[in-house]
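Some chains have been omitted; the remaining ones sit where they do in the full complex.
Per-chain residue numbering starts at 1, and chain names A, B and C are given in the order in which the chains are listed.
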Amino acid sequence: MHLKKLPMEGPLVIYEKGYDSGVLDAGGGYVVTAHIESHNHPSAVEPYGGAATGVGGVIRDILSAGTRPIAILDGLRFGDITKDKHARWLFKSAVSGIADYGNCLGVPTVGGEVEFDACYQNYALVDVAAVGFGKKSDLIRNHAQKGDLVVLLGGMTGRDGVGGSQFASDLLESQDRSAVQIPDPFIEKLIIEAVIEARRQKLIHAMKDLGGGGLSCAISETADALGVGIEMDVKKVHTRESGMSPEEIMTSESQERMLIITGSAEIKRLQDICAKFRISCSVIGSVTSGGQMRIKQGQETLADLPASVVANASLLDLASKRPSYLDELDAEPPGPIPDHTRTLELLVASPNISSRAWVYGRYDHEVGIRTVVRPGLDASVLRLDNGRYLAVTIDASPKHCYVDPRHGAAGCFEEACRNVACTGARPAGMLDHLQFGSPEDPEIFWTFLESLGGLAEYSRDMGIPCIGGKVSLYNETPAGPIKPTPMVAVLGLADRPFVAQKAADGDSLIILGDTKDEMGGSEYYEYVHGIVGGACPVVDSAVSRKNMDAVLDLIEGRLVKSVHDCSKGGLAVAATELCMTSEIGCDVGLDVPGGAPLDAALFSESHSRYLLVADAKSLDSVTSLLGKRGVPFGMLGKFGGSRMRFADGKKTVIDLSVDKAQRAWSSSLGDLVHG
Amino acid sequence: MPAFVVSVTIENKPGISDPEGDTILNDLVLQGAHEAVSCIRTAKMLRFTIEESDGDSALARVQKICDDLRIYNPLVSQVSIGVQAGSN
Amino acid sequence: MRVGVVVFPGSNCDRDMYHVLTDVFDLDATYCWHEHGLPKDVDAIVLPGGFSYGDRLRAGAIAAHSPVIADVKRMAEASVPVLGVCNGFQILVEAGLLPGALLKNDSLSFMCEWTELLVQNNKTPFTSKFSKNQRIPIPIANGEGRYYADEDTLREMERNGQIVFKYGDRVNGSSGMIAGVCNPEGNVVGMMPHPERAAEPEINPTGRGTTSLMFESLRAGAAS
């Protein structure tokens, strides 16, 4: 399989058979688990329920390892909300779905990202990553022996979601109407508490959540992973509706269900726990020797086949070919712009750059009282019970990936690492989610392989293992395939939290890293000029590592007051964001390392760059550390006053009131939604 | 023009579950020993006060508003619209 | 002092509250499942936040009928301090232990943000260490947090000193900017914001830890 290209091993990675989530050793006898999933097709037709059930599914993956879910991150993509009313409805409904589900569970949604692009017109990408935490000794060591009982626990099995798996890989026109799932976060919350109590009492031999493919997949995958057989009776399954056929029972994708294998000595206590939480708990079968999966209806055997056959369908080796669209991209750079101030104002208020507070203000991001760094900055930070800190973020950059799938994918991985590094945490593991159109189209399959290659290479170079991932294909809108959208979540660990301080009068602004003329796929090209093409930013792993190490050392020594990554909208936007959050102005000179011309100095999205804020007393230590490391940096200017001023030599090219920028930045997403 | 009150009732389609109704039934009504109740389904209602020439046009107008604004998602919900009262 | 933390199906701030009571303020806390009676030896009761019964029907409406509520009422009458936070407040209101109602926020959406409260009544067991009109930073996280009471009730509450906290700013459209209230006796207090989320410097972005005086008030009450 192609996915084997991603390095999955590392000193902190713990592998257990049958896990849906990745496990990292967090130190002191504790582990962090993480997983990522999407619910794209259902969300495109029923955004509220689709997004909500997406949260539910990934939370159960975390739970199946025996860990308590402690955080959710969401990555959202929709069409152009400035023009498209339908995209607005999809966006609003998906956010409500995630909010209502996550908030009710009491698992904080601590971060995420949102992007709008016409390629998602009439469609939606709703990615959800979840993080869990627990003691290493509490991890479920999946095992089963002959005679163990197979238990279905949680909500009732209904017709909802019948045909769901097929639905996920079909085009939207042929949607199966019965594939609508009504989310029930209340039952999910009860399942979480019941499962954690059962784990505490050591009643669980093995566990798996029911996802795509329903019982038939869960049973076959569990049997296959554990090397046992399972015999079950469809009549024992608690159904919500009468008259469901065995096929419907086996393939129902009703949410909020878990499959648990327990022993006959433990079943009574498991049933008592379920009774306490009033969730159903049906013994539907038992473990047999040999690898057969036998489905019965009462006495009658309906199916009897090796579990491995059902479990191991794999991505075939498909044809691939470099897409011809790459040769047709815009080649001409745009002409000079008359008004840089106006351009910056436009970018700050643009749908892809403006403040996300409208989104994360709807999510309870504090429940669990672990959230040390809240959403709104580069990455969010959670405190762990072992005294350490976990930084998490997710990122994707389809605009870059469209013009260059390999470097675009590596770049979004690097950006996620940068976000984590800005909080003083060292990246420890990544999750990837590869979202593409139909792989049967050789051109799309090529972009898939390229993106995967980009991720694998950066992962190897940096020694950041992939601890889990997912592939979502056939993401096609009526107008064609989506842009390649690989998404990356990065987890980092730190011994001390670094909470950014506001910049104050007299503090210095420093840029670390080279700015290059790499404007392909930038917001400046696409949003301001409508140009799709050009060279997208390229990551050099050696530079990436060197710059990141320098930042982590500056933070370790507490030499800087805050660090912000330079990404969408380039230096101009990143510096403005620092000023807005600090409520202070800044005079910025554009003498940046890397030798980019004016427009690129302002708006290029070159990677491996960080903005640093240092006060007068640490400034010398900062510059000497950077000098010693041999990393490129530039002194941009000093904070003060109430205006953002950018000067090209002696000439002021941007002069904007921070207040005004702040107002536009903070209100524009909400205004767009409420239209 | 006379004013009409048009009521729009939105509920999950029959085959689709209604967790809120289930919770109210199981955790409240049945806990209170009212076993005669076998099912509770929830719905949302919107009452529009609208000026139109007659009841039928009021009804048609409200139907159009609900569809245009995606007041409900036809994939999940069904809607019933009725003129409740007319006045002048 | 022994504090009972009542747990309903769907409570989700129970563990946070327990942590703050025990690990931060060194009180003895015990979880009380809603189907069991309250232990006789508790000196105070906290109903934590969350989504009891998934907020179905109305926030707090179903939990208000839980078996444990009869015990809470009995102990409230016996002057035991009772604190309801967020969903706990909604439950106390639905159970008739506190006046008024909690309606959907003006914004119609769930709101998670930091705000400021003004202490109005510093005579309750949870506010004795505050000075009157003291400003305290605290987060809210709710969808149905708009306090409502009619004019007559509001006047009477004002007279009785039943308004414990007001918001410093217009947050959600609540009557008289009310964020927390108490019964006429003052031993039952309900509030929408989350004091347990503001009690530790590490997770408090304002750098001002004054909200922890709520827990210190409770502890001081036990000592006296």
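Criterion: a residue touches a chain if its C-beta (ideal position, glycine included) is under 8 Å from a C-beta of that chain, and two chains touch if they have at least 3 such contacts.
Because the structure is a prediction, the values reported are computed rather than measured.
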Given one representative per chain kind, what formula describes the whole complex? A x1, B x2, C x1
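Operating definition for what follows: only the chains that are shown with their structure count from here on.
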Centre-to-centre distance between chain C and chain A (centres being mean Cα positions), rounded to whole Å: 35
Scan chain B for residues touching two or more other chains and write them down. 19, 23, 27
By the touch rule stated above, which residues of chain A touch at least two different other chains? 184, 186, 278
Can you name the residues of chain B that touch chain A in the complex? 12, 15-19, 23, 26-27, 70, 73, 75-76
Along chain A, where are the residues that touch chain B in the complex? 45-46, 48-49, 89, 158-160, 177-178, 180, 182-184, 186-187, 240-241, 278
Which stretch or stretches of chain C touch chain B in the complex? 9, 53-54, 56-57, 61-62, 65
